[in-house]
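Heads up, one of the protein chains got dropped from this complex, but the rest are sitting where they should.
Think of it as A and B in the order they're written, each chain with its own count starting at 1.
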Amino acid sequence: MDASTIFHIHQFYARQSHLIDSGRAEEWAGTFTAGGAFHSPTYPAPVVGSADLTDFAAGFHRRATEQGEVHRHVVTNVWVRPEEETPADGVIVEAYLQVLATEVGGATRILRMTTLLDHLVVSEGRWSVARREVRRDDSPA
Amino acid sequence: MDASTIFHIHQFYARQSHLIDSGRAEEWAGTFTAGGAFHSPTYPAPVVGSADLTDFAAGFHRRATEQGEVHRHVVTNVWVRPEEETPADGVIVEAYLQVLATEVGGATRILRMTTLLDHLVVSEGRWSVARREVRRDDSPA
Partner (left out) sequence: MDASTIFHIHQFYARQSHLIDSGRAEEWAGTFTAGGAFHSPTYPAPVVGSADLTDFAAGFHRRATEQGEVHRHVVTNVWVRPEEETPADGVIVEAYLQVLATEVGGATRILRMTTLLDHLVVSEGRWSVARREVRRDDSPA
């Protein structure tokens, strides 16, 4: 793992949150592979593939707006797992994700604390999520 | 954009918060260009130039201290925007900034959630903010 790989991955996570939080749903879906899968206990079923991922991201942003709130995905502790655990086609990343909500004219609160477990793949210098698993701290393991 | 640029920018943001939060007002102002401008809906007018930026940072720290509190600027999701959007003399950075407040002997709360939109310039290897715009999640866009 070299510095350049880590830098691309940090940029990847920084950007991805800005996309979904500002309603750029199609661009957010484009951070997954064409058949990328999003697994989260917050939602009833996995979300798979660009069209469904776009709808998912658009829905996230629309519901926040309808509630008169701004929601943010704050990503920290991005740990690119060491090479002995690395799949041949990419890397495994573990990161913390806090979802924060702010009422327009009101206060900010932490909606939920989660951990991301991502399988990222790289193609022609572009990183994508092949599989994301979100684990919520408020849900039994 | 290379790894070295990103590393300098990450260091820049990490350091900048420590400076204002610990009351090193002049050093914080020195992270802006000589005519650097700070635009935020939290304050009545833009703050422009080293002298006013120093006063601004000193005031931030003094007010927190007078309230018996410690305030912190927690910066995450530092996204150095891609080169096609980049001004000739630097970079555009989008980042999340949470302002946290802790009462001495008491609890920690999130004062506000904001987004930074910065125009950074580099001169002789030293990065500075030419223009910062702060957007608050609790204020209508």
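One rule holds for everything that comes next: a residue touches a chain if its C-beta (ideal position, glycine included) is under 8 Å from a C-beta of that chain, and two chains touch if they have at least 3 such contacts.
Computed from a predicted structure; not experimentally measured.
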item	value
Residue of B:A3, B:V48 or B:L117 touching the missing chain in the full complex	B:A3
Subunit A, residues in touch with the chain not shown (by the definition above)	2-3, 6-7, 10, 76-80, 94-96, 98, 110-113, 137-140
Touch list for subunit B against the chain that is not drawn	3-4, 6-7, 10-11, 13-15, 17-18, 70, 72-76, 100, 102-110
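Note that only the chains that are shown with their structure count from here on.
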item	value
Relative orientation of copies subunit A and subunit B, as a Cα rotation angle in degrees, nearest 5	120
Distance from subunit B to subunit A - Cα centre to Cα centre, in angstrom	25
